[in-house]
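What you see is the complex with one protein chain gone and the rest in place.
Take a look at chain A:
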């Protein structure tokens, strides 16, 4: 089953703790001004999906939302 993860963030909630950039550096970074989350990859490849989910769970401000969509195409 192929799953597409879509990452959305609420930068107003973000407190710049950096848990996301620490946990999933391929998916998240922080800006240099206020340390707030920057999404590097809104649809991370399968190799980075687990880290992205972890990062969402660890966010101290619950500022990251991960939505999974099943994108399997059924062959006839």
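Following the convention adopted for this analysis, contacts are C-beta pairs under 8 Å (C-beta built on N, C-alpha and C of every residue); 3 or more make two chains touch, one makes a residue touch a chain; residues count from 1.
Rule of thumb we're sticking to: contacts and distances are computed from a predicted model.
Chemist: So one subunit is absent here. Using its UniProt record, which name fits best from "(2Fe-2S)-binding protein", "Tat (Twin-arginine translocation) pathway signal sequence", "Multiple sugar transport system permease protein" or "Cytochrome P450"?
Modeler: "Cytochrome P450"
Chemist: Among A:3, A:22 or A:68, single out the residue that touches the unshown chain.
Modeler: A:22
Chemist: Which chain A residues touch the hidden chain?
Modeler: 15-19, 21-23, 25, 29-36, 54, 57-58, 60-62
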